[in-house]
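A protein chain is absent from this complex, but the other protein chains hold their places.
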Amino acid sequence: MTHDVYERQGFGAALLPQPPFGLLVVDFVNGFVDPDRFGGGNCAEAADRVQELLRQARARRWPVAHSRIVFQDDGADANVFAAKVPRLLGLTERAPASAIIDALTPAAGELVVRKTVPSAFFGTGLAAWLAGRGVRTLLVAGATTSGCVRASVVDAMSWGFRPIVVTDCVGDRSLQAHESSLFDMGQKYATALPRDDFLDALLKA
Amino acid sequence: MTHDVYERQGFGAALLPQPPFGLLVVDFVNGFVDPDRFGGGNCAEAADRVQELLRQARARRWPVAHSRIVFQDDGADANVFAAKVPRLLGLTERAPASAIIDALTPAAGELVVRKTVPSAFFGTGLAAWLAGRGVRTLLVAGATTSGCVRASVVDAMSWGFRPIVVTDCVGDRSLQAHESSLFDMGQKYATALPRDDFLDALLKA
Amino acid sequence: MTHDVYERQGFGAALLPQPPFGLLVVDFVNGFVDPDRFGGGNCAEAADRVQELLRQARARRWPVAHSRIVFQDDGADANVFAAKVPRLLGLTERAPASAIIDALTPAAGELVVRKTVPSAFFGTGLAAWLAGRGVRTLLVAGATTSGCVRASVVDAMSWGFRPIVVTDCVGDRSLQAHESSLFDMGQKYATALPRDDFLDALLKA
Partner (left out) sequence: MTHDVYERQGFGAALLPQPPFGLLVVDFVNGFVDPDRFGGGNCAEAADRVQELLRQARARRWPVAHSRIVFQDDGADANVFAAKVPRLLGLTERAPASAIIDALTPAAGELVVRKTVPSAFFGTGLAAWLAGRGVRTLLVAGATTSGCVRASVVDAMSWGFRPIVVTDCVGDRSLQAHESSLFDMGQKYATALPRDDFLDALLKA
């Protein structure tokens, strides 16, 4: 049995959350909740659940960051990611598909990074922004679980931040890919737990 | 059906290989072929198959790089990855478990990077070394498929290199995680194909 | 004598240019040619001389990239650089001071990166974009010589690209800082030579 191997080899140790906290919302733009573009599966449902998470983060004055995939209008920054998924090039600065969904519109003081690759940390100022604010533990929500969320979680960990993947605030077009990546992240990179379990634990702490 | 979604949304486009080529062998150290440490599944078998790939790369004088996970003897560089998988801290400079397996011993002129996180690109000189040698397409072998290989493939793509995951030269302790990550990589980040298919195509090119 | 030390210790070896070439124009925006903002010294004169360099780069179809300093309208991404130089926060997306000067308007297919720190490579997709296009040698022009140009040259070298600082196409508000940084770069990081010397050598090569 697979899980036995992980346990026997010492994977999946608990990762204690450590304040200060920050919140990263990965790519919850129109195009990633729309099943006809890059959404589908449980993406829209996850986006709905992020609203309360965002409210809580704002109420506690945590640093909040959002990411968007944005390519130049002329496609000058086309890259390997766009070669694998050509329709990504349609996510230009003013395309409705690249706009953060209304329900999660960034507030003043929140960071918004543009990226052209999966990780919200790669080629952006995100890691420096979090370090400059002393963030130690990073809540991660967004889409997709097996894509940009996972890549961002791996990088969050690599950059020294303790990632918490909020399991019902991340979504994927494929439920199988969603589950598989949640398992991998929980074993190797992050704490994986549902939103309300996290918020309840926070109140008791 | 999951695969339908990917096709409908335009994922999985072909990524043409473009010379010059390079080869990255991720973490094929003793500890990652040993089922009692971090190996198991199809890791050892994949390591065997890398030998011929390495021979071909050397015969063609491609730049070849290897990665090893190495923590300081005093554990001063313990990080979030080590918090999730505490036994990684045993992979110190002179521990047999952190030594590259005999069959794949680096030759003179090959790069060997030490790392403490999944990606062979993160916190190492790998991207600069490949760029400095003009590499455009990077063959990736090693362990584990869902861990350090996948993280390295995502970063290879993000750094502008075209990744080819050699499907029978990468291994994982979990065959399910192996398959799941090969699927994700083939859809979004890389060309995924078996060693001999790649080598045959190379001869015909 | 200072120069003796450098020679005796083996600094300043020649760095052979190696095609493919690329061109980076650092921060030639209105605010960096305006002596009342961040310009002055020989900045405007250098900007004039970049026009011919840009024409040559375009005629040869080299990859061309430009950088701009851009902070969010709400200052959410204020950082240590902005703490040292508070007026940088005025360089917002639509501020005239952050717009590339008319004479150097980017053409279709040219990369434009936004940054909030000195180096055009830091927190941007520049290195990946150059690697993805196989660039080996990077011409660097822009402002200021001792600031964003120098930081970009150090990073270009660190990322594996051979930098050529075009000495009369870079400018600084302080001629002393300009000269001092040109000397340092020529000894340790780059080839430093005037525009026409480079273009003449190119014709003969």
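Per-chain residue numbering starts at 1, and chain names A, B and C are given in the order in which the chains are listed.
Please note the rule applied: a residue touches a chain if its C-beta (ideal position, glycine included) is under 8 Å from a C-beta of that chain, and two chains touch if they have at least 3 such contacts.
Just so it is clear, the structure is predicted and the values come from calculations on it, not from any experiment.
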item	value
Candidates C:123, C:142 or C:171 - the one touching the absent chain	C:123
Option from C:44, C:177 or C:193 whose C-beta touches the chain left out	C:177
Subunit C residues touching the omitted chain (full complex)	2, 5-6, 9-13, 15, 37-38, 40-41, 79-81, 83-87, 117-119, 122-123, 146-147, 151, 154-155, 157-158, 160-163, 173-177, 180-181, 183-184, 187-190
Hidden partner interface residues of subunit A, rising order	127-134, 136, 158-161
For subunit B, the residues touching the chain missing from this view	72, 74, 76-77, 79-80, 108-112, 114, 116-117, 123-125, 128-129, 132
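Throughout what follows, only the chains that are shown with their structure count from here on.
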item	value
Chain centre separation in whole Å, for subunit C relative to subunit B (CA means)	35
For subunit A paired with subunit B, centre-to-centre distance based on mean C-alpha positions, whole Å	24
Residue numbers of subunit A (touch at least two other chains)	79-80, 117, 123
